Every structure is written in C-alpha cells, then in structure tokens.
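To keep things clear, I will list the structure first and then write my remarks on it.
Up next, subunit A:
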Amino acid sequence: MKIRTWVAACALTFVALPAFAGEILVSAAASLTNAFKELATQYESAHPGTKVLTTFGASDVVLRQITEGAPADIFASADQKAMDKAVEAKAVDPATRVNFVRNEVVLVVPADNPRGIASLDDLKKSDVTRIALGNPASVPVGRYTQAALEKAGAWDAVKAREILGQNVRQVLSYVERGEVDAGFVFATDAAIMKDKVKVIQTVDTPTPVVYPIALVQRDGRAPEAADFLKFLMSDDGQAVLARYGFAKP
Partner candidate 1 sequence: MSLLVDIECRLGGDDDGFLLRPRWRTDARRVALFGPSGSGKSLTMQAIAGLLRPDRGRIEVAGRVLFDSETDVDVPPRDRRLAYLFQDYALFPHLTVRQNIGFGLRRGWLNLHGRRDLPEQAQRWVQAFGLVTLLDRYPAELSGGQRQRVALARALSTDPGLLLLDEPLSALDAGLKARMRDELAQLQRDIDIPTVLITHDLADVRVLADEVFHIAHGEIQGQAEQVVQA
Partner candidate 2 sequence: MNGIWVPLWLSLKVAGWATVLATVSGIAIAWGLSRWSSRWCDVVDAFLTLPMVLPPTVTGYYLLVLFGRRGWLGEWLQSHGIELVFTWQGAVVAAAVVAFPMVLKAARAAFLDVDHRLEQAAAVLGVPPTAVFFRVSLPLAMRGILAGILLAFARALGEFGATLMVAGNIPGRTQTLSIAIYEAVQAGNDDTANTLVLVTSATCVAILCLASWLVPSGRSGRRGRSSRRSAS
C-alpha cells in the first residue's frame, strides 16, 4: 500500500510541473539568443515575481516542439515561412502576429581569412572547399541564404561545398573554429563574435529578413505573456534589440 502512495505522489509531481503561476516560456530563433536573454532579465527586474524562461533553436525545430505540445507562451521566428507554418498548424494566435525586428544575412570568414576571400565570387575558387550554411529544410538563415545565392548565381558553387548547420549558431561556430572556409549567418550573430569572425559583405536577400513574433495558442497560456510582448515592442525593448544589431522592422 505504501509503495502505491509513493508512486502516485511521484506521478503527481510530474503532472503538476508545467502549470506554474508567474512564469513565461519564450521559444525563439537561435539568432535571438543573446538579445532575448537580456530582455528576459530586464523584464524580470521590472516585474518581480515573474520568471521568464527562454529556449532557442532553429525556428522550424522550435516550432515543432510547440506543435508537439511544448508549453511555450511566445514564439519568435527568424522568417515568415516558419511563422506561416505555425499559423497553419494553429499553434499561434494569428491576431497577435507582428513583425518586431529586421536583420541581414552576411558572408563571414574566420578572423584570419585563410583562403583570402573578398567577395561572393571568391567562393568559387578551387581552394575553398567548405562553406557553412543553415540547413534550408529547417533553418531560416539557410532559406534566406539559398534564395540570395540563387539570385546572385552563386548557389551551385556554394552547394557543392556545403556543410549544413543545425541552426545559425552552429554555422557561426564552424566559421569561428576555422573548420570551414566561410559561412552565412545573420549580421547580429557575426556581431556577437566580432573578434573571431570577419564580415566580408552583406548578402542581398530577395525577401527582407523580417522576424515575426506571436503568442502561442494554447489553454493555460501565461497571462503575463501578452505583457511581455508589449514590452518587446516598446521603446525600451527595441533599444535592447538595437544594441545587438537588430533594426526596426
């Protein structure tokens, strides 16, 4: 009898975990990691008693977690396509969808630039063997990169040398460590490691790099979530984002 009570008690703690008052879970694209962590801290100090939890990854992957039932309250994606998928899956409340920052895709190389790359054309050189980019199937920066390179006529050359990253931060890491000769990341990511990677040029994307954000549609969504979203869109929130290189939408 005693054992059954124990088992029941343990089971209950597992079940009871998600619903905690005063907690917001933000699931966001990997490129927002540093900016959102600071926003979370700021919000928490302005609203004591509320905790802001964050989780980051490639937008599609993060969305997948939400559609599979992860108890997120806010979803911030790096491109419209991921957010469209979210709307289609009824994972977010379309009425709350709003664009909140703008970014750019850049071509970066390791700080010492061992292959001497000075432009997109240089990527076609024979001594350039590895170029990192996000996996277009699941990573927004990969999608932007592919579209941009197709427009510039450089896609075939890059694809032949591609090393796919699972998210933009992994691409950045490959470049920073010198495992690849060049890579495509967001300007904001390159800024995080400005002494370890060198930006060669901005890449012109057919669609502008605009990040949408929305409230997740689920029962038990934290009531403070809408408030956090408002903070993000406010002048204070935008100032933090600007400091990391994000432009206004």
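By our rule, a contact is a pair of C-beta atoms (placed from the backbone, for glycine too) under 8 Å apart; a residue touches a chain by one contact, two chains touch by 3 or more; residues count from 1.
Selection rule, in plain terms: all candidates are chains of the complex that A comes from, given by their letters.
Remember, it's a predicted structure, so these values are computed and weren't measured experimentally.
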item	value
Single touching candidate for subunit A, where 1 or 2 all sit in one complex	2
Residue ranges of subunit A touching candidate 2 (in the complex, touch as defined)	58, 60-61, 64, 130, 135, 137-138, 162-164, 166, 177-179
